[in-house]
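Heads up, one of the protein chains got dropped from this complex, but the rest are sitting where they should.
After this line comes chain A, so read on.
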Amino acid sequence: MNIKRYWKMIATLSVIVLTIGTFYIQSSFAASEFPDITFKTVSGSEEELDNLTINASYHEAELYQRVTINRQGSTFQEQLPFYERFFGSSMYPEINRYEKDYRNFMRGKVGGTNLFFEDDSVLVYADVMYEGYNHNTRITDYSFNIDVLDKQAVENHSTELSVPNGNDYAWISVEDVQIVQDKLIVITRNQLSNRSGDEEKEEEVHGYTFDLETLKLENNQELLSIPRGDEESFSRLSMMNDNLNVEPEKYFLISKVVMEQGVLEESHEEYEGTEMEVNEAPNNMIATEQSIFVYDYETAKMEELNLPNELESLLESARVTVQNNLIYFMNQQEGSLEVTSYNIETEQIDIEQTFNLNRTSTHEPFIKINQDRLYLITASSEDIGKDIDVMIASLSTGELLYEGKIEVTEKDNSTDYELFINDIDTK
């Protein structure tokens, strides 16, 4: 082969290989130049961090990266193996685990952890699908899509059946799935449509009970409903259980708030004649009634909670979360967080603890309760995205078990970054 005849082509080829090669070799090195993000312990036992994973966004110059931080260190999205990054993975770690362990069962199942239930023997998936408008029957149809996996036998049985009175609803969403003995219970929020002919109601909460063996619908219970809102008043429901929890639960809690037009202030003339969106609470709407309803899965009964006055007054300002038979009220004061828990069964206040936040002004802290542990992530509101504290405390004793900071070590020592917490996971 005469090299002279080919020199132009060879030169081009060399330029290509060198340039593109260098670029991608450099890129692969660049991935290792991400900063190390670690927990810097101030006091307490580092073992407390074992269950904690923080999902955050890291921002520096033009770079936005998702990053997960745990005791072992940090993993940036770009440091993941190519195939995971190329397609992404579920945002729920629980679902990622199911996809690994029950690969075939999980095929075709999309959605969040609210659609799943898991105990030692079964994994259950239940969703309501919108089947569309049937032109022949002139009916909008929804169907339950239920699949139960027996973990020991590695067998599943599934069913698809129509939701009763599906035509009445504009939207149905599954809120929780539970198993009590041989019954499968699916809790849904059903938004009424204009077709329903029901002028009064806006939304219903339903408990559908199925036989676990036959998957036949045995009971359709309307647990709660709210009236259609207007300009004077409207109601709002919110589901209080942690929808990331797939494990067995005894109670399902719903909070109901009634908003009413307050005493109009002097500027009220401006409002007259203008139509107000019902969903947007105008400034002069005030909560006139706040209550919590508890559904007991075992007895299939719905009851309104009789909260002590001191807790009732907290309903408006505090964040509320449920774990087993305890309701936690978390009230943020200046520089501290008060946690009060109320036992549904004994109808007593269980614990009252105050945790010092060590700073007076913070962004809304991230709070997570898992068993006896309170996880608290607070970020400074002055030094945005840089100064982040991590606290882990025991709820029963009020003792501070771990205190630390999130430390970012830049490879080039720059401080031109911001770190924003998206959520925390304590599994």
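Quick note on the criterion: contacts are C-beta pairs under 8 Å (C-beta built on N, C-alpha and C of every residue); 3 or more make two chains touch, one makes a residue touch a chain; residues count from 1.
To be clear about the criterion, contacts and distances are computed from a predicted model.
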Q. What is the missing chain called in its UniProt entry, if the choices are "Osmoprotectant transport system ATP-binding protein", "Cytochrome c-type biogenesis protein", "ABC-2 family transporter protein" or "Iron complex outermembrane receptor protein"?
A. "ABC-2 family transporter protein"
Q) Per the definition of touch given earlier, which of A:I16, A:V42, A:V154 or A:I384 contacts the omitted chain? A) A:I16
**Q.** Interface residues of chain A (partner: the chain not displayed)
**A.** 1, 5-6, 8-9, 12-13, 15-16, 18-20, 23-24, 26-28, 30, 61-63, 78, 82-83, 85-89, 99, 103, 107-110
